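Written out below as structure tokens is the structure these notes cover.
Yeah, one chain of the complex is gone here, protein chain that is, but the others are all in their spots.
Moving on, here comes chain A:
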Amino acid sequence: MTQEKEKKSVEKQGKDNHSHLNLKGTFMMVMALGGLMLLSWFGAFILFMERM
């Protein structure tokens, strides 16, 4: 019953609606990549400041 309802609502809102998708893994990967960028940025910055 609920599945049918969900299916209907998905059809209604079209393909662009992602709220029914499970994006937990994607989210974790996005955060991990962001963290890696921040870490390498600060790594280079600390190296720069130490050599001033």
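The rule we apply is simple: contacts are C-beta pairs under 8 Å (C-beta built on N, C-alpha and C of every residue); 3 or more make two chains touch, one makes a residue touch a chain; residues count from 1.
Convention: contacts and distances are computed from a predicted model.
**Student:** Out of "Cytochrome aa3 subunit 2", "Peptide transporter", "4Fe-4S binding protein" or "Methenyltetrahydromethanopterin cyclohydrolase", which one is the UniProt protein name for the chain not included here?
**Tutor:** "Cytochrome aa3 subunit 2"
**Student:** At which residues does chain A meet the chain that is not included here?
**Tutor:** On the chain A side, contact with the omitted chain comes from 18-19, 21, 23-24, 26-27, 30-31, 34, 48, 51-52.
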